[in-house]
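A single protein chain has been omitted from the complex, and every remaining protein chain is retained in its original position.
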Amino acid sequence: MLYVAVATRAFRRYSTYTAATVAGIFTNCVFGIIYSYAYLALWAQRPNAGGYDAVDAVTYVWLGQALLMTVALWGGGATDDITQRIRSGDIAIDLYRPVGLVQWYLAADLGRAAYHLTTRGLAPTIIGALLFDIRWPGTVQAVVGVSIAIPLAVTVSFATRFLVASTAFWLLDAAGPKLLSGVLAMFLSGMVLPLVIFPEPLRSIALALPWASYLQTPADIWLGNRTGWSLLSGLGLQALWVVVLLACCQWVLSAATRKVVVQGG
Amino acid sequence: MPLIVAEGLERSFVVRKRAGRLRRQSAQVNAVAGLDFAIEAGEMVGYLGPNGAGKSTTIKMLTGILVPTGGRLEVAGLEPSKHRTELARRIGVVFGQRTTLWWDLPLRDSFVLLQRIYRTSPARHRANLAEYVELLDLGDLLDTPVRQLSLGQRMRGDITAALLHDPEILYLDEPTIGLDVVSKGRLREFLRTLNAERDTTLMLTTHDLQDIEALCRRVLVIDHGRLVFDGSLPDLHRAGGSARTLVVDLLDEAPPITVPGAQVRRIEGPRQWLSFPADASAAPIVAAVAASYDVADLSIQEPTIEEVIKDLYQR
Partner (left out) sequence: MAEALTHVTTYRDIAAMWVRSSLAYPVSFATMTVGGLFITGLDFVGIWLMFGTIDSLGGFSLPEIALLYGATGLGIGFADLVVGNVERIGVMVRMGTLDQMMVRPVPLLLQVCADQFALRRVSRIVQTAVVFAWAGTYVDWTVPRILVAVIMVVSGGAIFFALFVMFSCIQFWTTDASEFANAFTYGGNTLTQYPLTVFPQELVKILTFVLPIAFVNWYPCLYLLGRDDPFGLPTWLQFCSPVVAALLLALTALVWRTGVRHYTSTGS
């Protein structure tokens, strides 16, 4: 199928940067170690903060590092190509192709995410497990739940990044929105601090927003904090955001296409 | 006392190639294998050679960017790689394919910054800038960002940038590459004037023989890292036996054309290729052909550097 080919090509493209990946894994581990000790100190003071114990907390740190690149939390991924192609005008070629633009780039992004998950996701997690006490998913439903949650997380992230990249159709320079989006993502995904530690009402609001899908939801499934109905509702909310945001992407795309066709790019 | 002296200059690189799945094989490539030459102040020297012959490597060593692996090199009494910054004040470099100007800024800003970097006296800088802006027709372009300039305009900007601090030596690395015929002509005219009026030593690397034709009294030819010729251009043509070709399209097929000074090398139907010595003018031959034959069209082909070198080896 076409989209599988697109994804595979993206995977292979990213796999050529070996030195960068190794350097990246090293960086992930350094930050993983730093935050692990910081969180251990916090949980030493308050052993049940946010419903987590110390082992949960450290596991969360390493999951954060693992998903940071996979979900392209900070930005980047296939959507950077979009911004570039808008600037150069090549996007017009993409818009006239008889292939869905959103689906195309989503496939590419999933391919990239697969690469990052298997390298900068797996390697730091293993190293984290060797250095600290880590909790692995204990039940079948947790394993299955995580395997669904992560692709959903990547897709929600993709949709958000797509929307940010498309601002370039109107603003020419998407650097500002990208920055803003990155800040929001870092904060509201739970990367800076687990959302479960946030004070109310910030906590509840954050958990309902799309960014919670990036890290908090998959992490809670992994840790076994979301089981049964709670697990399903977590996945459900992710899926809901996928549907809503992808629809937004299509809507923005048609608006952009009209603009390009009418104004000539 | 020559300004530039090279004795037994060598530069080799270690190239790693994949030999099988994991192993790498190292091979030594001699980009420059024993060059000897001396250039006096005020000379205009052409540095010819096919691609990959070692021209850029030589320039890099002359400017101090690359350390030679053997031999001796002296420029303006200094060893370039050891005294790079000191030498930098006295030379100017124009890279044909890359610009030395600041991409996002207006041309004018680049020049201002260069005055500060080279610490040229403001009066001198102003005088030079005024002269070059006029000679190179940059007046309207001074406020344009460099990235919006055409290749020819950028080249003129680069040359100005290289000359503002009154360098003794100007290195030009493939400066006319990609330029149209008119721009090439104007650039050559400018360089001629520069050498005549300011006595700037010019070293021009190129594989366009016409650059050499227009500018250089002396030619160094390098091939596979070795100097195969060092002398004047007429000598080069004589040594290589290089020839220009007159391509004649007659109205009808005819037996080989006979005119003084040219020889028929090839015939295909009504088209004939006549070769004549490279230092001879085409005009009398063209006139003779046109006078005695019914000609539909004519064109002249210049010898390429590859042909010249090939001929050199054959001699």
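The first chain written gets the first letter, and so on, giving A and B; residue counts start at 1 in each chain.
Note that in this section contacts are C-beta pairs under 8 Å (C-beta built on N, C-alpha and C of every residue); 3 or more make two chains touch, one makes a residue touch a chain.
Owing to the predicted nature of the structure, the values given are computational and were not obtained by experimental measurement.
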Which one, A:V99, A:V183 or A:A208, makes contact with the chain that was left out? A:V183
For the chain left out of this view, which of A:L193, A:L209, A:A239 or A:V260 touches it? A:L193
Touching the hidden chain, out of A:V4, A:A20, A:V99 or A:A247, is A:A20
Residue-wise, where is chain A in contact with the chain that is not depicted? 17-20, 22-24, 26-27, 30-31, 34, 37-38, 40-42, 45-46, 49-50, 173, 175-176, 179-180, 182-183, 186-187, 192-193, 197-199
List the residues of chain B that touch the chain left out of this view. 13-14, 57, 60, 63-67, 81, 84-86, 88-89, 91, 93, 95, 98, 100, 102, 104-105, 109, 112-113, 116-119
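We take it that only the chains that are shown with their structure count from here on.
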How many Å are there between the centre of chain A and the centre of chain B, using C-alpha atoms for each centre? 53
